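Only one protein chain is missing; all other protein chains are in place.
By letter and in written order, the chains are A and B; residue numbering begins at 1 in each of them.
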Amino acid sequence: MRNTRSTQLLFELSKPGRRGVCFPAADVPTQPLERLLPKSALADAPPPLPELAEPEVVRHFTNLSTLNMSVDTHFYPLGSCTMKYNPKRNERLAALPGMAHVHPYQPDESLQGLLALLFGLQQYLAEIAGLDAVSLQPAAGAQGELTALLVAVAYFKDRGERRPHVLVPDSAHGTNPASAAMAGFESITVRSTPAGLVDLDDLRAKLDDQTAVFMITNPNTLGMFDAQIREIADLVHKAGGLIYLDGANMNAILGIARPGDFGADMMHFNPHKTFSGPHGGGGPGAGPIAVRAKLAPYLPVPVVVERDGHYALDYERPKSIGRVRSFFGNTGVLVRAYAYIRTHGPDGLRRIAENAVLNANYLLSQVKGLLPVPQGDRCMHEFVATAARLKQEKGATAMDLAKRLLDYGFHAPTVYFPLTVRESLMIEPTETESKETLDAFAAALAQILSEPAAALHDAPLTTPISRPDEVRAARQPVLRWQPEPVE
Amino acid sequence: MTPASFAPQDLRFAPTHEWVHVSAEAGAKVATVGVSAFAVAALTDLVYIELPAVGRTVKAGESFGEIESVKAVSDLYSPVSGEIVAVNDDVANHLERLSEDAYGRGWLIKIRLSDEKELAALLDHAAYEKQCAEEAH
Partner (left out) sequence: MPYLANTAEDQQAMLMAIGAGSLDELFAQVPAELRLQRSLNLPPALTELELTQHLGELSARTASTADKVCFLGAGSYDHFIPAVVDAIASRGEFYTSYTPYQPEASQGNLQAFFEYQTLITQLTGMDVSNASLYDGASAAAEAMLMTLTATKRYGRLIVARSVHPEYRQVLDTYLEHLGIELVTVGTPGGTLAPADLAAALNNETAGVLVQQPNFFGCLEEMAELAEVTHRAGALFVVAVDPISLGLLRRPGDYGADIVVAEGQSLGSPMSFGGPYLGIMACREEFVRRMPGRITGQTVDRHGRRCWVLTLQTREQHIRREKATSNICTNQGLFALRACIYLATLGPQGLREVAELSLRKAHYAADRLAAVDGLSLEFDRPYFKEFVVRAPRGLVEPLLERAYRDDGLLAGVPLGRWYPELADCFLVTVTEKRTRGEIDRLAESLSHIAALVR
């Protein structure tokens, strides 16, 4: 039943003379273009874009969409990505004219409804973080990290200190050291214990008056809450450093514990994860950050302020680091986050965390008999299983398992991350999945493990393609379509 | 210029998996440097190599380039100090040379040695093999 023409490229479907949209004739006096623009600036012809009629465009992309797995169609337990359900109401609300069709340089008086919403979101995020001030500007979690690190630099500089080091646990997401490098820091890796927690001795050994920030993901990338966090924070604070909390895993602790209360000085949220802004095939996200009061003067401009019931964008912040992007921020994502928080209220948010942790622990209880889970019997919102034994005994890898799961109609977990566990499969079910779905996933995994290794090596069999040649793609990169050369 | 493959027993190795062969050329000691067959096999599916320009000077232990597989990247460290006098550009376009002939056509750079004594710190083939056997565990 699949439409095999659907994988033809737009460029192969193109035919000169086809149109997908027509615009009205000019209703203003027209004169020759050369009179409006110098000839040297004008192109001889418009760019060689493909030419298609509207129905072809629609059929092309609609068929392409069916080649994706998505949260709307499949269980998508991609660890560390929090692939929860994306509420339809949020899509409709974000498309309201007063949200979607608003210019960023409109005067404040024309923006009162939207600014009220954004001001509210700043307050809510500060309360959820247990911190004092929020910037909604960063465009994604990684940019939030960078922004917060730049805030830290400005803070230390203001105090007459120069601290060139950022400490990062070996289990951290790659964005942490990359952000540190972009902010001009040298990043120093701190080891984890075999149990997946921060190795305090190693931290002590590396912590000194050169340390600006310790970046920690808590709950961490193994799905464990590092209960040493208070002690870690005390150590870092005593050395004069700051604690940055990577908020990628906030889904596990909403309303349960607050980063500000357990020692964080700054953090980012991933609204596309925690607050259900859709993942969009790889973005857009947003990366709002929350900080302690002493760091607030350095936040990017503008922030939303309230003065006597009137909302305004405040640019007058002389200690601000400036900007990390144009305009206000990823407002469309922030509107969805606001709608999500308002839908849940305080009790609802707590129930999200409870059910995310319940689902993860339940799935852990069903999986641990099938694949070893080195961290033990309990987890927060996700857990990391390993196929190392399977590889040794049967010659099938974590990647083989991932591919075979696709055949059973499940998106694969995150594989080969974190780097600290060999042949890792990082499984995050989220709170919006039912027990039946989790049972079906565990049953599929059991079934797959009983199959001969060859079946795993041959997987996936049911997907549109199977095991693309990534070596070829990287050795001889073909990064765009080009017309066949004319003979 | 295609040197015949060296016998591994005639080479010295850095713990970071580079090999060195020293010969006399025009009155100077010149080291041919490559990456070991063990390392090439461990990296699997090489896709890209970045090599330096002729004329650059390197210190022993300093990175002179990078070698990439699909999902990993490793620095190449110079086992010796000196000026780079030749670069094997052919290998960049034919990465298979590394797996086919690591100790011959897969050579990477030649360095005019500035300090011959550095060679003494490198491993002989037997010691290097022992290290590889330990790493494989």
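Everything below uses one rule, namely that a residue touches a chain if its C-beta (ideal position, glycine included) is under 8 Å from a C-beta of that chain, and two chains touch if they have at least 3 such contacts.
Nothing here was measured: the structure is a model prediction, and the numbers come from that model.
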item: Residue touching the undisplayed chain, where the options are A:102, A:305 or A:440; value: A:102
item: Residue ranges of chain B at the interface with the undisplayed chain; value: 47-48, 50, 68-73
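Assume only the chains that are shown with their structure count from here on.
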item: Chain centre separation (chain A, chain B; CA means) in Å; value: 40
item: Complex contacts: residues of chain B adjacent to chain A; value: 45, 47-48, 68, 70-71, 95
item: Complex interface listing, chain A residues touching chain B; value: 416, 470-471, 474-475
